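Missing here is one protein chain; the remaining ones are kept as they sit in the complex.
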Amino acid sequence: METQIIKFYQTGSFAVGNRLLDESQRSVQANMRRSNSLNSGHRACQGCGEALGARYAIDAAMQATSNQLIAVNATGCLEVFSTPYPETSWQLPWIHSLFGNAAAVATGVAAAMRVKGRQDVRVIAQGGDGGTTDIGFGCLSGMFERNDDVLYICYDNEGYMNTGVQRSSATPPAARTSTTAAIGEEPGNGFGQGKFVPAIAMAHEIPYVATASVAYLRDLEAKVHRAMSLRGARYLHIFVPCPLGWGAASEDTIRLARLVVETGLFPLFEAEHGEVTGRYQIRHRVPVEEYLRLQKRYSHLLGKRPAVATIARIQAMAERNIRRYGLLGEEA
Amino acid sequence: MDKLFAITLDVGSSLANKTGTWRTYRPVYVDRLPPCNNQCPAGENIQAWLYLAEEGRYEDAWRKIMEENPFPAIMGRVCYHTCESACNRGALDEAVGINGVERFLGDQAIKHEWRIEPGSPTGRRVLVVGAGPAGLSCAYHLARLGHAVTVLEGADKAGGMVRYSIPKYRMPREKLNQEIKRIADMGVEIRLSSPVSDLAAEMKKGRYDAAFVAVGAQLGRHLPLPSSGGVAVLDAVQILRDLEHEEAVPLRGRVIVYGGGNTAFDVARSAVRLGALESLVVYRRTREKMPAHRSEIREALEEGVTLRCLSTITEVGTGAVTIERMELDAKGRSQPTGEREMIPATTVVLALGQDTDLGLLTGVPGLRVENGLVQVDRNLATGATGIWAGGDIVPADRNATVAIGHGKKAARQIDAWLRGEVLRRPAKPELASADMMNTWYYSDAPRAIRPILEAVRRTSGFAEVVGDYDEGTALYEARRCMSCGNCFECDNCYGVCPDNAVIKLGPGERFEFNYDYCKGCGVCISECPCGAIRRVPEAI
Partner (left out) sequence: MLKQIEGSHAVAEAVSLCRPEVICAYPISPQTHIVEALGEMVKSGELDRCEFINVESEFAAMSVAIGASAAGARTYTATASQGLLFMAEAVYNAAGLGLPIVMTDANRAIGAPINIWNDHSDALSMRDSGWIQLFAETNQEALDLHILAFRLAEELSLPVMVCMDGFILTHAYERVDMPTQQQVDRFLPPYEPRQVLDPREPVSIGAMVGPEAFSEVRYLAHAKQLQALERIPVLAGEFSTIFGRESGRLVHRYRTEDAETVVIAMGSVMGTIKDVVDEMRASGVSIGALGICSYRPAPLAVIRETVKGARRVVVLEKSLAVGLGGILATDVRMALSGLHLHGYTVIAGLGGRPILKSSLHALFERAGRDELEHVTFLDLNWDVVNRVLERERTTRRSGSIAENVLRDVGVPTASGV
C-alpha cells in the first residue's frame, strides 16, 4: 500500500493564519501580539484597502526589524485618515512632510541613522500611487539611483482618491475617474497611457523590486521580509482596492485584490538588481469581466450593450502580463 | 521630548475615535449547520470531529463521534456516507473522505482500547428488544445516561442485519465484535438466543420502566414465480445468514440475483467469491434507479458481476429462467414489452426486500401496526406508554446509519421521559450552504484514494475490499474538511479587518468583534472561508 507525504494544512498559505501550522510559520497578521502599526480609530473609509495594506506591510517590517523602524509618509488618503489632529493611528515613529517628497525625506532619515551609527533602525517611505508615480516620481527615482537604504512602499489604488477620484498615471485604461469621464468616443481613461512603476524601478537595477496585493498576505509579508533583509533602495508596489473610488462594495476589497491577480491584470513578481527572480503563478484563472463587473468605474463597459472591443483590449493586457511575466507556469 | 503643538502627536491617540458609530451593519459570529451534519442519519457532528482529527487529536475526535454514535469502526465500513454527497467540498474538488476518517478513528479506538464510561446509575431499567444497530445504539446511549439496560436478542450473535446481511468483505467481524463488546463492557446486558414473543409480559416480568423495540426486518420478501422446480429459488436474507454461520451456500454455476438493492449485490458479490460460473443481477428498472449504493455497483462490476436492467423474471424453468424485457414509458416508468428470452440459470436468488415479524407486539395497548410497520411519532414513541420503536420496523429508510440514529433518539427520549421531562429540540441552525463560503482559501487538495484491493485478489476470498487509511492519509483527509459554517480559527477575520476591530482570543477561544471600531465594511464576512460570520443590520 502506497503512503503519501502529508503537507496539507487545510487552508495552506492562503488564509491569514492556520492553527495547524507551527506558530513560527504563521503570518505576522495572525499573531496575537502583532504591532498594529496602524491602529484602530483611523478615519479610512469602510473596507479601505490602503489601510489594510499599510498595516500588513508595516507590521511585517516592524517584525523584521524588531520594531526598529521609522516611516515617512507622502500626503494622501493614508496620511489624512491616519493623523488628523489631535489623533494619530501610527504606533511607530512617523513623519509626514509633503505630497511629492516622501522618498527624499526617507533618504534624509536614513542618512541621519547612518551617520549616527544606528543602522539597526530601518526606514520606509510610503505613499499612494499619485504621490509615487506622479508627483513624487522625481524624488523616488533619485532615491533609487543613489541606492539609498530605504524601502519605498506604494499603495496603488489607481487614482487620486483623497482629492475626489482623479486620474493618475496608475489609472488603468477605460476606468472612469472624475477627470476621465465615461463619455465620448473612448469613455474613461485612455489606452496607451500610464506607467508601471515596478518596471521602471527595475530599470534602476536596485536590489529589490516587488509587487504585492492585499489579497495575498503571505506573499506580501514574505516580500516585506525579503526587502528588509537587504540594504539599499527597495521598492514594493502593493495593489490596494478603493471601494469608494472604484464604486465597489466595501466587502469586496480583498475579492478585487484577488481577481486582479487571477485575471493577470496585475502581475505579482519580485526582482533583484533588475532581473525577475520570482512570480506568483495564477491559481484559478478568470476572465477580466469578473474583475470589471464588481466596479462601477467600469460600468460603462458592461450592462445591456457591453463594450466588447474594449473588454477585449483589457483582456489582451492581462494576456500580455501573463506572457511577459510567465504567470501560468509551463503554459506560459 | 518637546513636541510641536498640534503638529506632533502621541502614539495611540486615535483610540479616542470610536469609528464603530459609522456602522450600519454589524458582523456577528455564528455556527451554521454543516451539510454533512445535516445529512447524517445518525446525527453525528462530523465537522466537529474532523476539526479535532485535523489537529491529530484522534481520541478526542473519536469521543466526539461517540457522543452520537457508538460504532465508528462499523460506520466507517457499512455506512453509505450520504454526508459525502452533501459535502460542500464536492463542488470544489471532491468530497472529504469522511467515511474513511471515521473508520480510521474507529480502528484507532479498537487498537488503543479506548473506552466509554457509563453514566452514574439512575436506578431505572430499560428493555431493548433486538441487538441490531438500533437496539445497541439505544442501549449504549441509555447506559451513558446511567440507566440499567437489558438487550434481548433472538439470534445467537449480536449485530442484527449488520452481521446477518453484510458480508465479511465489507464488514470484518472482529471489528463488529469489538464495538459490540465495548457496549457490553459498559454494563449493558446482552442476552443472546432470547427471542421475545410477548413484549408486555416480558416488561412485566423484568420490571422494566421502558422499552425500545428494534427487531428489524428479517423476512425475505417472496414473489410467486411460476417454476418448474428445476432451478433452486433461494432467499437472499437466508443466504447471507447462512454465510455468517459458515454453512454451505448453494451459490454455484449460473447465479441470477433478482433485485437492485444492496442486498442483491451482497449476494452477487458473495457468489463471485464462492466460485460461481456467472453472477448476474436482474433488475426491472434502469441502472440509475437501482437503490444499491454506487460504490457497491461499481465494485461488483469490477469483480465480474454482470447486470441486466429493465428486465423481469417471468418464469423459472429447468436450467434456465425466462426474462421479459421492459421499457420506459413516457413517465419514465418501466412497462412490460412482451419480449421474452430464456437465459441459462443454476440458482435464482430473490433479493426483493424484507418484511418484519412483529408478533411480539400483539396485544400491546395503543400500539398500532400498519403495513407491517410500527407507527411512531417524530420522537419514535409508539402509541403505547413507555414503548419506543426504531430501525427497520418503523417507516424510514432502512440502513444501519438510520437505525443507529433511531437508537440515539429513542434513548434520549426515554431518558427524558424517565426523568419526567420533555426533551426540547434545540433550534436547528441555518444550513451552511456553499454560497456562504469563500472556498478560495482552501488549498487545492484532491481526495486521497482509499486503497482498493486488487479485483483478482478480492474475488478469491472474503478479505475486506476497501482498505484502511493510514494515519497520514486520514490526517490529510480530515484536513480537507472546510469546516462549513463553523469557525476553525484560520485568522482571516482577524487579519483582513482594516480597522483592527477583531480581537483574537487565543487557541480554541476563537474571536470577538470590537464594535467600538468595527465600521461594518463586511470584509471579514466575505473573506471568512467557512461562512461563520453573519451580517446583521444595526438598529439605527
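Per-chain residue numbering starts at 1, and chain names A and B are given in the order in which the chains are listed.
Just so it is clear, a residue touches a chain if its C-beta (ideal position, glycine included) is under 8 Å from a C-beta of that chain, and two chains touch if they have at least 3 such contacts.
All values reported here derive from a predicted model rather than from experimental measurement.
Colleague: Given that one chain is not shown, which residue among A:Y56, A:W94 or A:Y235 touches it?
Modeller: Hidden-chain contact among the options goes to A:W94.
Colleague: Tell me which of A:N36, A:S141 or A:T179 is the one touching the absent chain.
Modeller: In the complete complex, the chain left out is touched by residue A:S141.
Colleague: Using the touch definition up top, pick the residue from A:A112, A:A181 or A:A312 that touches the left-out chain.
Modeller: A:A112
Colleague: Considering the complete complex, identify which of A:V80, A:I200, A:L230 or A:L328 is in touch with the unshown chain.
Modeller: A:V80
Colleague: By the contact criterion defined above, which parts of chain A meet the unshown chain? Give residue numbers in ascending order.
Modeller: Residues touching the hidden chain, for chain A, are 67-70, 72-73, 79-80, 82-86, 88, 90-98, 100-101, 104-116, 121, 138-139, 141-142, 145-146, 148.
Colleague: I need the residue numbers on chain B that touch the omitted chain, in ascending order.
Modeller: Touching the chain left out of view, chain B contributes residues 1-11.
In the analysis below, only the chains that are shown with their structure count from here on.
Colleague: Quick check: in the complex, which residue numbers of chain A touch chain B?
Modeller: 1-6, 8-20, 26-27, 29-30, 32, 36, 38-44, 46-49, 51-52, 55, 82-83, 85-92, 217, 243, 249-255, 258, 283-284
Colleague: Help me check something: in the complex, which residues belonging to chain B touch chain A?
Modeller: That would be residues 6-7, 9-19, 22, 54-55, 440-445, 448, 451, 467, 470, 472-473, 475-476, 479-483, 488-492, 494-501, 504, 506-507, 514, 516-517, 519-523, 525-527, 529 of chain B.
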